[in-house]
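As you look at this complex, bear in mind that one protein chain is not there, while each of the others sits in place.
Moving on, here comes chain A:
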Amino acid sequence: MELALAPETLARWQFGITTVYHFLFVPLTISLAALTAGLQTAWVRTNNEKYLRATKFWGKLFLINIAMGVVTGIVQEFQFGMNWSDYSRFVGDIFGAPLAFEALIAFFFESTFIGLWIFGWDKLPKKIHLACIWIVSIGTILSAYFILAANSWMQHPVGYRINKERGRAELTDFWHVLTQNTALAQFFHTITAAFLVGGAFMVGIAAFHLARKKHIPVMRTSLRLGLVTVVIAGLLTAISGDQLGKVMFKQQPMKMAAAEALWEGQNSAPFSIFAVGDVAKGHNTVEISIPGVLSFLADDSFTSYVPGINDINKAEQEKFGPGDYRPNIPVAFWSFRWMIGFGMASFALGILGLWLTRRKFMLPPGMRTGEDEVPHLVLFKNKALSPKLAKCYWIVALWTLLFPLIANSWGWIFTEMGRQPWVVYGVLQTRDAVSPGTSQGEVLTSMIGFTLLYAALAVIEVKLLVKYIKAGPPELTEADLNPPTKIGGDDHDDADRPMAFSY
């Protein structure tokens, strides 16, 4: 009981809960901002009303989601100081700068222009209003970049020196921190995975409506946009994940070994589908594996040597002194598999969906459908799926929207838990990073407080999402179709006209 309530444990749980929760909203925000901007661009360019309806529909869901992303992000900015003050003192010289950059450059962009976008429908000319959502989208991506550069420094510290006198790490090369391969690989992987989330979200909701034959033109377009996004993002997520794995193998070999629960180093290291390890004895008791695959994931060759957990633990003991340098092996092992499994399952279902709903490619003319028809689901040349199977597909597509979110969460749990016991790999251990002055009661209060608040907000948020998803795309009004030509709104005769949007 004493151990379970150690301030370090509590602080870690709080960080885990608040950060995983925050990151449910982040990838959806990043991808939906860009996808909504894309749909609005289509509206501005083609004047086709279905695009405007789609923009309003997805834009509304985007707003419900970003509100949660923004408010849960505030906690992140202050949590380091509250629960991790020794961490903050030790790394602030390096870690603080990307955070400040993020606020100054990205947050201001996002928050200011999101306000302009929400309230600007009747205040801004069409193209300027469109620019606002693009700026929001750029803001979300910049924000991701700075925060991932900061996180990458924890995975692989570069561009610093240790100042023994002041007992802290000091920045020597900021450019290196921003552009090291860890940061680039993490950014590539995180952004593509974010688009996998947004794509699957669109597919799932479009499938929900198409299965009921509702809002067909808008949902057809959305389904297609979603599926294409899933397939491209899925492919890029796999490629970037592979790259990130290779970077990780070089920089954090322990994490790679833990991901596989590979206890002893070996050539042609296998990748196991399933394993039950006996941590106390340092080996696996049950295992099903494919030889060579781990070697390939780590080093691009099926025969390379991959060091095992015990080897690396010994090496780190020699380097850093006595101690246990192993992360929680079952967590690392399973989170790695769930990340890949859920991510790639959504990718595969995306490919299947794109094939089933194809418009012309290898599709006989008789099977083609018009703008206002639900696409036939054609597996083989001439025959659409039976209604029963079609219904199954739509249901699977709907639930798939959760897969990439689950994969994202496990990915972060893997990358952070796999780095333990280090908070900054090879430089600072997590147990030395907590606030020495805060009491157990304080940390417990805040952990319980945030957990309860977040749980309540989750219920509210999901209910709202469901309400707006079910409502479908809104009908357009005269005002929607006649945006102002002047900034600040046209000088109408009727100055008392209600605002296009109000809280």
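Things to note:
Everything that follows uses one rule, which is that a residue touches a chain if its C-beta (ideal position, glycine included) is under 8 Å from a C-beta of that chain, and two chains touch if they have at least 3 such contacts; residues count from 1.
Here is the rule we use: contacts and distances are computed from a predicted model.
The subunit not displayed here is recorded in UniProt as "Cytochrome d ubiquinol oxidase subunit II", chosen from "Oligopeptide transport system permease protein OppC", "Fe-S cluster assembly protein SufD", "BMP family ABC transporter substrate-binding protein" or "Cytochrome d ubiquinol oxidase subunit II". Screening A:Tyr51, A:Phe107 or A:Trp153 against the full complex identifies A:Phe107 as the residue touching the chain left out. The hidden chain makes contact, of the residues A:Asn48, A:Ser85 or A:Gln429, with A:Ser85.
Seen from chain A, the chain kept out of the figure touches residues 63-64, 67-68, 70-75, 77-78, 80-83, 85-86, 88-89, 91-97, 99-105, 107-108, 111-116, 118-120, 123-124, 168, 170-172, 174, 435-438, 442, 445-446, 449-450, 453, 457, 460, 464, 467-468, 487-489, 496-499, 502-503.
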